[in-house]
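Right, I'll just put the structure down here and ask away after.
A single protein chain has been omitted; all remaining protein chains appear in their positions.
Presenting chain A:
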Amino acid sequence: MRSGINSVFSFARLGALLIKEFIQMRRDRITFAMMLGVPLMQLVLFGYAINNDPKSLPAALVAMSSDPYTRAMVSALQTTGYYRFDHVVQSAAEAEFLMARGDVAFVVTIPTDFARRVERGDQPQILIEADATDPAVASGAISTLGTVANHALLRARGMQETAAETARGQLEVVVHRRYNPEGISQYNIVPGLLGVILQMTMVMMTSIALTRETERGTMENLLAMPSSPLEIMLGKVLPYLVVGAVQVVVVLAAAKLLFGVPFTGSLSLLLSAVLVFVLALVLLGYTISTMARTQMQALQLTFFFFLPSILLSGFMFPYRGMPGWAQIFGEILPLTHFLRIIRAVMLKGADLPAVATEIGWLVVFVALFAGVALVRFRRTLD
């Protein structure tokens, strides 16, 4: 009895391929563990480790006098959380040495005439030297400085002078950090990590899907049996879509439970967007699989794609900080669009119209990758 054997697409044959793929996946314990364990491990590791706004940075204080103004300034800097005065030194040379050695990220110098200048209203100055070899380290600490210093002075003077006098000529800098008022890095990092983890595992797993068959010699047999390119593609891609779905649930649950990342927007919108993104990724991986001759080549191609995805998508470095050509390059990476969607939906509570364009981009990627994969697929061994 043979049924539907002559059709171009048969669910029975797709079923055969899917069952086979799931059995293989289940048997390959290490890979299976990797697919579920690695995302969680990476999320916890990077979620806690990556911090774009580092605090409690070692600092050296060069203060000659111990008048109330100086003390007020020092305690104000300390309460920002950015500065941790590990070293109190007597000379600029000593501080210089500490910074050169990398022991401190900042040197705060409060001159001896600081108190006198404050009282005279004579433009008091303090000097903050920052180790700017890593600009990101210093930026947060420096940006809060003006406000903090003025507040400190106000308070210190308020104790000794009239309120009317203190208000005079002081400028208050108002900074609003929207969507993430406390500037918590995790809120930015964790949703991004979901994208990066999916990009990593999904593309990698599927990129070796076909090349593994070729390397093990099973491809020849598969091609000699009745199965269409579409069936083979779906048979390879759908199991990983399921794995991706599990990863998404794991990472989102962890984001909520471990990092308390807010879910402002619609969960169903988020999940649909993730589904499209994962589909784009597995198809990208499969496309790589149709091009590479060996698993090693497939992995190399995966990484060739992975690094720009991390660096130019806005995950690691601000998208808007990149030059125009790099932004255009970023646009052709699925991760860029996914990051915009997930950040918008999770943190800003964006609705479908707000992210429709980005989702549209992902759909374009899906169609593009599927098309290329089907064209590239070698139905023969030529």
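The definition used in the following text is that a contact is a pair of C-beta atoms (placed from the backbone, for glycine too) under 8 Å apart; a residue touches a chain by one contact, two chains touch by 3 or more; residues count from 1.
Here is the rule we use: contacts and distances are computed from a predicted model.
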Name check vs UniProt for the chain missing from the figure, options "NAD(P)-dependent nickel-iron dehydrogenase catalytic subunit", "ABC transporter ATP-binding protein", "Glutamate/aspartate transport system permease protein" or "Sodium:proton antiporter", returns "ABC transporter ATP-binding protein"
Touch assignment to the omitted chain, from A:Met225, A:Leu257 or A:Leu307, lands on A:Met225
So which of A:Ile23, A:Met41, A:Ala100 or A:Ala132 would be touching the chain we can't see? A:Ile23
Could you list which residues of chain A touch the chain missing from the display? 1-6, 10, 12-13, 15-17, 19-20, 23-24, 27-28, 216-221, 223-227, 380-382
